[in-house]
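Only one protein chain is missing; all other protein chains are in place.
Letters A and B name the chains as they come in the text, with residue numbers starting at 1 for each one.
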Amino acid sequence: MAELVLDGLTKHYPDGAVAVRGVDLTIGDGEFVILVGPSGCGKSTTLNMIAGLEDITAGTLRIGGRVVNDLAPKDRDIAMVFQSYALYPHMTVRQNMGFALRLARTDKAEIARKVEEAARILDLTDHLERRPAQLSGGQRQRVAMGRAIVRAPKAFLMDEPLSNLDAQLRVRMRTQIARLQRRLGTTTVYVTHDQVEAMTLGDRVVVMRGGVVQQVGAPQELYDHPVNLFVAGFIGSPAMNVLDATLENGALRTALGELPLPDGLRQQLERADAPRRVVVGIRPEHFEDAALLEHPRGGRTVTVGVEVVESVGSDVFAHFTVGTVGTVGAVGTVGAVGTVEGGREMVARIGTATRAAEGRPLELWVDTGRLHVFDPSTGATLTRPGR
Amino acid sequence: MTLTTTTRATRASAGSRQERRLGWLLCAPAVLVMAAVTAYPVGYAVYLSLQRYDLRFPQRARFVWLDNYVAVLSSPYWWQALSVTVLITAVSVTIELVLGLALALVMHRTILWRGAVRTAVLVPYGIVTVVSAYSWQYAWTPGTGYLAALLPPGSAPLTDHWQAIGLIILAEVWKTTPFMALLLLAGLALVPEETLRAAQVDGAGFGQRLRLVVLPLMKPAILVALLFRTLDAFRVFDDIYVLTGGSNDTGSVSILGYDNLFTALNLGIGSAISVLIFLCVAAIALVFVKVFGAAAPGGEAGGR
Partner (left out) sequence: MNANARRSAGWTVVNLVVVLYALFPVWWIAALSFKDPSTLTDGDFVPRRWTLENYRGIFRTSEFTRALLNSVGIAVIATTIAVALGTMAAYAVARLRFPGKRLLIGMSLLIAMFPPISLVSPLFDIERVLGLFDTWPGLIIPYMTFSLPLAIYTLSAFFREIPWDLEKAARVDGATPWQAFRLVIAPLAAPGVFTTGILVFIFCWNDFLFAISLTSTRAARTVPAAIAFFTGSSQFQQPTGSIAAAAMVITVPIVVFVLLFQRRIVAGLTAGAVKG
């Protein structure tokens, strides 16, 4: 177990492509950190650099206080779980799990003891003499985990370890991994493209894009205070709604109607020296069917034409389109947000008691106190709570 | 920016340096062998081809510049052998392509004893060419062969120029169609079943599916198979040597080269023929790559 320090970690490829650009990150001893982002964002490259499977172009990497830039993977004392599991097909489960110990010339009895203990934790005891080909997907995944834990390494590195499982199994294994990590207390770096995994698993989440770290923080912090449009759009499902807006007289004029700003937000915008044209972001759950609210406090009610109503049991999602005003282009380049011809698709998450129906107008209440406002030219947030 | 570039240039890290050294080390023996046994002799062949060099009178060897080439290229034997070779190559490769495709379709589609069919098809590939050539020779020899017995009495197909060439082509086709079929089968496996179903739903009949979907998708595999087989057919030697020995103007360029070397013992002329054959093969390969765009197999396609 150890602390991992990434200091300006950078990766250039010989063809000039830059995969990772100056990542600074300190991962505390025993911490569970998630690297998340769309494919090609540099998260796997970062992980491979930590593992020693890719050379570090610039910057330093310390594991437990020691600079390991030039150490081979075998000298770094880390274990890795691969997306493909990378189980050795010609070895039994027992041999797979004990391989690293065998290479380290551990005593045979000691290997057997450690492998059996790991097998017990992972419920693999009955499968120790089988080969990977005879196991189910979930069992293979557990063998891959087992191979990592028998070594008691300084850190676990996991590269999308659940993405080859079906949805149900994935949810179950997710909980198991979280439990296992708490129990072992081993520093863990976990790469995923799935924001739900990122939100549920990690102590802290690192959102990456184009080789650059966008934001580092606890899951809830990322959700409540995304630093830019990219993070806002990436974290949360369904994604945050975004609209172009103009800032006038302390209110936002949008295609949805005029949204008055409460004092707190207005001060934040003034402090940030907000431009006139901005982008406003509204999380789906910050809408509500106005008919379901007896005493709406603050906020604003607008009327929209509902196109599709989806009920998922616990919630109802109402989809609608609003026209656009002003420039869409700026947002399109900054955020990962869908636009449609002549308007912008939006979704509201409302109570199940709603009587919203497809093709009918709906009175929606907007919680204007929870709006996010972004600078359309940089994508950066303008509504950071003062401290 | 300058800073990052220089660090990148000077820092070919330990890992990639090690990788590079290992790569060279592992390839070195193969490269050395291939260079020593082909590159050097090819150069030597060019050198020999510029000499008058009769093995019966080695001490009279002398440098004659391009005289040997002039002699070969102005000789009707060369052009006769070349036209026979081109004819055999073109006809046999064409038949093999059609037959190979049919065979590949059979192997791909058959629902019954697929393994047996594939194994049977591999037999011609595994058999020594000389053996199959003898089998054909005895089959067509009057008085011995079951096939000759089917012909009108008095006919001796192996002694007639055109019939003999036809039989040579037949032997070549028999021996190498399986290889063609297997290469095409691999290409056929690349055509997704769903695409074919989609074409079927779109209303394409069997012929249309083959012509409009299967063949275009198989094009790379077809080109590679054609390239290999064309070059292979161009060096035809064993079948002709056994079936006709090159008599009645049925000799290929390889037979001509062999005869000049080992019957006439004329190393200079023989080498000139060797070099000319090499140039023909290089030209064929070039045409395939340039005109048809056959990708060099084993290239970076797979990468790492």
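In the analysis below, contacts are C-beta pairs under 8 Å (C-beta built on N, C-alpha and C of every residue); 3 or more make two chains touch, one makes a residue touch a chain.
Note that the structure is predicted; figures quoted are calculated from it, not measured.
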item	value
Contact partner of the left-out chain, one of B:Leu66, B:Val98 or B:Ala116	B:Ala116
Residue touching the undisplayed chain, where the options are B:Pro76, B:Gly143 or B:Gly203	B:Gly143
Contacts of subunit B with the absent chain, listed as residue ranges	16, 18-20, 22-24, 26-27, 29-31, 33-35, 37-38, 41-42, 44-45, 48, 103, 106, 110-113, 115-132, 134-136, 138-139, 143-146, 148-149, 174, 178-179, 182-183, 185-187, 189-190, 220-221, 223-225, 228, 231, 234-235, 237-238, 241-242, 253-254, 257-258, 261-262, 267, 270-271, 273-275, 277-278, 281-282, 285, 294-302, 304
Absent chain, residues of subunit A that touch it	51-53, 72-74, 78-80, 82-86, 88-90, 99-100, 103-104, 147, 151, 157
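Keep this in mind: only the chains that are shown with their structure count from here on.
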item	value
Length of the line joining the C-alpha centres of subunit A and subunit B, rounded to whole Å	56
